[in-house]
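See structure below.
Every protein chain of the complex appears in place save one, which is left out.
And now, subunit A:
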Amino acid sequence: MKVLIVEDEIELQKTLADSLRREHFVIETAGDFESASEKLALYDYDCVLLDIMLPGGSGLRLLDELKETGKSGNLIIISAKDSLDDKLKGLELGADDYLTKPFHIAELNARVKAVLRRKTLNGRNAIEFSNILLDLGERQFLVDGKDVALNRKEFDVLNYFLLNKNRLVTKNALAEHVWGDHIDQADNFDFIYYQIKNLRKKLQSAGAGIEIEAIYGIGYKLVEK
C-alpha cells in the first residue's frame, strides 16, 4: 500500500509518516503544492492525505487537478480549518473524508483503513482477524462463525480497535470517535473503562482469539492472543 502525505508542517508530516509506516505502508511525502502536484501526476497512490493550506497553492486546486485526471479517489483532506464550505467542496471534488486537525493517530489510522478497505472491497464490508469477523453491513459480530450480541457502542468500539489493531488507542481518541467530538467531561473515562470491561468479558466468554490490553492507564491496544 502506497500512501502520499501532503503536509507543509514538517514535524506533523514526519509524525504521520512514522505512524503510518507502522502499518507497513510505503510512505511518500510532499511539503508544498508544486512537489505534491508533480508526485500525484507521476505516480498512483492507494491513499493520499492532503492538507488544504499549502505553500504555493490551495489543496483544493490539487483535488481539482486529480478529478480531471480521474485519480481523485482515496483521498483524505486534513485541515486546520473546520469549515463546512471546504468540507463540502472537498467531498464534492471527490475526497473520501475530511479530518480536522488536531486528530488522534488512532483516528487517522481508522480513516485511512476505512478508505483502503472501500478500495479493496470484495463484495462484503467486513473485517476478519484471528477467529473473529466483524460484519459492518449487517452489524454482526461472529466468533468462530457464531453470533455474539454486542450493543451499538460496543460494536463501534470493537470496530475502532480492529481498524487500529496492535496500535495504541487512547481513551481520548476512543471517546471522541465513539461518543462524538464535543464530549468534554472527564468522567467519561470511567464509562469507557466500564464499556471496555464489558467488551472484554464478552470476547473472553465467546472464546475470541483477540484481547484488549490496557496501556499505562492511558489507553488500550487490541492484540491477537
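Just so it is clear, a contact is a pair of C-beta atoms (placed from the backbone, for glycine too) under 8 Å apart; a residue touches a chain by one contact, two chains touch by 3 or more; residues count from 1.
Rule of thumb we're sticking to: contacts and distances are computed from a predicted model.
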item: Name per UniProt, for the chain absent here [options: "ABC transporter permease", "Phosphoribosylformylglycinamidine synthase subunit PurS", "histidine kinase" or "GDSL-like lipase/acylhydrolase family protein"]; value: "histidine kinase"
item: Touch criterion as defined above, residue of A:89, A:113, A:167 or A:202 at the omitted chain; value: A:167
item: Candidates A:101, A:119, A:201 or A:225 - the one touching the absent chain; value: A:101
item: Those residues of subunit A which, in the complete complex, touch the missing chain; value: 9, 11-12, 15-16, 18-19, 22, 80-84, 100-106, 151-153, 167-168, 170, 172, 179-188, 190-191, 194-195, 215-219
